[in-house]
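One protein chain omitted, others in place.
Letters A and B mark the chains in the order given here, with residues in each chain numbered from 1 onward.
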Amino acid sequence: MARSKIMISAGDGTVAAGQRVTLNPKVARRSFLKLAAATAALTGAAMTSRMTGTAKAASGPKEPYAGSEKIKTICTYCSVGCGIIAEVHNGVWVRQEIAADHPVSFGAHCCKGAGAIDMVTSSKRLKHPMKKVAGRWTPISWDQAIKEIGDTLVAIREKDGPDALHLNGSAKVSTEMAYLQRKFAAFWGSNNVDHQARSCHSTTVAGVANTWGYGAMTNSLNDMRHARSMIFIGSNPPEAHPVSMQHILHAKEKNNAPIIVVDPRRTKMAAKGTEYVRIRPGTDAAFVLGLINVIIANGWEDKEFIRTRVSGYGEMVAAAKDYTPEEVENITGIPAEQTLRVAGLLARNRPTSLTWCMGSTQHSIGSSITRSFCILQLVLGNMGKSGGGTNILRGHDNVQGATDMGVLADSLPAYYGLADGAWKHWCRVWDVDYDWMVSRFHEKEWMNKKGFSLARWYEGVLQEEKCHQYTPIKALIQWGCGSNSNSQYDRVVRAYNKLDLLVVVDPFPTMIAATCDTDNIYLLPSASQYETSGSVTSTSRQLQWRCRVVDPVHNSRDDYQIMELLVKKLGFADMFYKNIKQVPEDITRELGSGALSIGYNGQTPERIKKHMENWNTFDIDDLQAKGGVCDGEYYGLPWPCWTEEHPGTPILYDVSKTVAEGGLPFRNRFGNEKTYDASGRTENQLAAEGVCNPGSEVRGGYAEFKDVEPGTNWETDLSQKTIKAAIARGMAPSGNARARCVVWEFPDQVPIHREPLHSPRPDLILKYPTYVDKENHFRVDTRFLSEQIPDLVKDFPYVLTTGRMVEHMGAGAETRSNQYLVELQPDMYVEINPRLGNDIGVRNGEMVWIESPEGGRIKVKTFFTERVDEKTLFLPYHFAGVLLGESLVENYPEGTAPLAVGEPGNVVTNYGYDIVTQMQSTKDGLCKIAKA
Amino acid sequence: MQRVFYCLLLLTGFFTAGFAAFVYAREDPAAAGPIADLLTVSSADYYQALIAEVAGNWQNYGQLFTTLQGQWFWKASLLTITVVPGLFLLHYLVIGAKHFDQGGEQVLFFPLLTRVVHFFGALSFSLLVLTGLMIVFGKYIGGGTLIRSARYVHLLSAMVFVVPACMMLVIWPKDMLPRRHDIAWLVLLGGYLSRRKKPVPAGKFNAGQKMYFWSVTLGGAVMAFTGYVIWGMGADVESVRLAAIMHNTLGMGLLAFYLTHLYMAVFAIAGSLQSMKSGYKPKEEVDILHSRYKYQQGQEAKRRF
Partner (left out) sequence: MARVKFLCDVERCIDCSGCVVACKEGHHVPVGVNRRRVITLDQGKSGEKSISVSCMHCADAPCIAVCPVDAIYQRDDGIVLVNKKTCIGCGYCFMACPFGAPQFPKGNIFGARGAMDKCTFCAGGPEENFSTEEKRLYGQNRIAEGKVPLCAGMCATKALLAGDADVVADVYRERVFQRGSGVNAWGWSKAYGKE
């Protein structure tokens, strides 16, 4: 282009004669035409940009991962136990496939299960054993870690005794591993062992097992399809057991089943329900007794069932009669006419499936509440029927297995308890000398005493409450247990910082790593359940087998390896692994040989694995394999599975089938006869004449089997001849008894309502006071009546309750390290009714301080919603990593801080424990709230 | 003078580059914002708020936008870039350019600052028009990297254009205000329909130039604002849709004006391009085309802008 000069003004407006270049119009025209031509060329060349969308050429690879393996495992989040198909290519888990054949989930997942692969791939996994040295996280070798931990443990044991150690085991390890955790505690010499079930369904197990023998879900998730009505009390399956909704909604759609949802919040379950009942937290027993009252008043009870299979009925009726619909309204806030209506719905649409979860269990009267539910089902005659039952949905993926394996302070595996007979039984199973076992304990008496529980082990450390143990707790192993599900969490944190030794065994560091300021803490990276194998028991009592998908990632080891290292170091490996060579199958066999009380003996590893191979042969409605290699068996061989030919017991207490085919009467666990304290009446505790399974030799009730092998009963006869003999006679080895409404071992023999310790109703505290204080409740004095202050509500006017969200699991260490789950749910919050929010002067999303009567404080964001009413606040409990408004992200080992942190809801949950199981009462409590 | 000009050019270049580097550095994709920034509370809450944002009332502007963008914008643009130049071509062939005595007395018409501002404005505006057209007709030029670059250059040019546009609004508005004689000028169409050199009623700037000025500045402001909304999706989707409709519609109008201005500046008046560079117009031209413009030799020389 011709260069042009800009003329400089000469000051007089003229221009010096000189070079002047104009754009010659002729030149311009040429250029213009040239440009046009060029454009046209470009236009022609580029017309192919539009795609036609036909199929691409068929050449190239036929599949994305040629030569890959598809490995079957089970999701490790909740107890529904959804199948997972993991596609592994060159040892790397590349993607999840749809497990469409799985007889319970049919390929379904919730957001957590859909992201299961993240458990293995998350960059936040603990990669090396870590030790705090001079306040800094230092990676160490496994050898060093085990050596130091072992040496410290031995030193503590020698100086303070074996009860100076507390082991918090896990609901998220395999059944085999849970069994080893309990065995470890026994071989170590202490009953200070417990796990998450304590704060989950411990009151269920106690209440339900004491009613009719076993404390587990009686039917199955699939069986809920056949319910003609359903009632959910304190249970929120869309958040906590999403895939179970497949079957629940089927009942709703196919059977037009009314779905009654009883909850302080209008939950997602209420959104799918047909009737919503808003209840004050902690008053479930009153409501259900009210229902029972209405049912009996109208003559709707199942008289024949009650006559033949229930005991203590009259005594129960006498206690229930005070719970009229009007009184129920006074206590619970539920309108009387709604109680009447619900009772009618249940009575007219049987069988009813009754489900409850933490909303009902986590109270100081949890063990009464759960019994009242059982009694309701007995009164309606819904037990032992397809579509009925008490369908208790457990929490973690293997809390059922861990509970069954007795990772509990008050029992050895399989609910044998802690009496001498139980110890002798298990010593026989373990093939060790009973006297040697006694010698492992500080003194013999400590063998039979319940240990500290998960709910209050920290009191043994802090020594601020009166404890009943010869030594404080000085060492803690937290093995697969997130700490922030403990109420009064600030006390827990103080305890961590007071220990001489703290060992965390977990795939993620957990909040424990962030809150511990001392140097005494070790982090051992365990592999996730996808990097190991073993069996897992779902909420429907089904056993499934997890196959190893990938080898342990980073420098983690699987739980079995860690246990072996520890046990070897502590010096009893030979005894411990006497009959265990092949891990984990030999462990399965060992625990099966001993867990006769719950019938774990029939589910051999081979049988369980066969079920995993043949998912598609099991029928969706009754879970029985119709043809194929598992023909006749029920999926997962639900326990009790009495022999290696037994098909499993799909529905407990079902007397329509033979025992050999999976039928079972109520268990004879409480003697044959009882004279009631309240009424003086003596009643036969065995089932009535004519009520028994088909083919039963004894046509009516009978006691549990004993002395087939002299000196043993069906639970202690390791040869299993007793069990086989019973089955051969068409009878259940556990007897044929009545379910009892009166549990004479409990402080409230018949369940009644008592106000929560921290109650918003001073008038009802007077009318329904709580229990007297309990001394030596799991080794620590526990306050009840002295804690129940009527005026407390003046300073702490709002009811506090907690719960789950579908995006997070438990203490949240795993899910808050998953980027996608965190994207869905990054923040801690408090659910608050807009009216209450406006009254206290906050806006949606603003920060508030919530404070408990114990002085716990958290700073959280508000979330305005009409789910809760104006008197109630709701906190999710999954968050951790923040304390008193300060982020603890810096305290995590480098690169392992979770993506989402928040205040733990349990910092402000109140003091309160169940009278029988010491379950923490986190679902009822009081608090105050103020703008931050 | 040249030195000053080149200094200014360099300065602008550095400024733009520096600004670009600054912004580029901030947009480091590896340092994604904390996840907590993405959402406030739960998925349900977020998307409940989002649904109004995301879907809007599609029937309102969504459908309108889709129809306009799918069918009409490109047709209108094509019409503009063919018909308008076509008409002018016709004019050129029939009537031809106006010639004035370049060798005679010169009048300082455009002081230095004016020319500098106009230069940068012209350059950036031309880029805007060009890249805008490239985006409109992207599918015919293959899409992909070329058009993506055009989009980025469109943004850069817009940012550059803001400076001269603002300055124009400072230095010229007095002369650009409408006067009564503008109506007469419009009736005459500026005298462009005749080959005769008869004085036409216009001040320093004629009505056509005034219209163009206000379109470019005020219209440009609207373009900039709507463009910003589209670029950053910085509003609810209904507003974004409306902004896109306005941007494209006004853009076509500006395109037509631009082509007109180009024709006037380059072809219709011989030597006008040189005038823009030197700042001087032949006295004859001023007397004819800007007959109402009162200039004085001495005083003009002192004008700075």
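Following the convention adopted for this analysis, a contact is a pair of C-beta atoms (placed from the backbone, for glycine too) under 8 Å apart; a residue touches a chain by one contact, two chains touch by 3 or more.
What you are looking at is a predicted structure, and each value in this text was computed from that prediction instead of being measured.
Asks: Among A:357, A:824 or A:875, choose the residue that contacts the chain missing from this document, as touch is defined above.
Replies: Here the residue in touch with the unshown chain is A:824.
Asks: Which of A:123, A:141 or A:256 sits in contact with the chain that's absent?
Replies: Checking the options A:123, A:141 or A:256, the one contacting the hidden chain is A:256.
Asks: Which one, B:112, B:223, B:244 or B:288, makes contact with the chain that was left out?
Replies: Counting the whole complex, the residue in contact with the absent chain is B:244.
Asks: Touching the absent chain: which residues on chain A qualify?
Replies: Touch set of chain A with respect to the missing chain: 49-57, 60-64, 95-96, 98, 100, 106-115, 117-118, 228, 238, 242-243, 245-246, 249, 253-254, 256, 265-266, 268, 270-272, 276, 348-349, 806-807, 819-821, 823-824, 865-867.
Asks: With the missing chain put back, which residues of chain B would touch it? List them for me.
Replies: 20, 23-24, 27, 29, 32, 35, 38, 43-45, 47-48, 50-51, 53-55, 58, 62, 65-66, 69-71, 74, 135-139, 142-144, 147-148, 150-152, 155, 230-233, 237, 240-241, 244
Note that only the chains that are shown with their structure count from here on.
Asks: Could you put a whole-Å number on the gap between the CA centroids of chain A and chain B?
Replies: Between these chains, centre-to-centre, one finds 66 Å.
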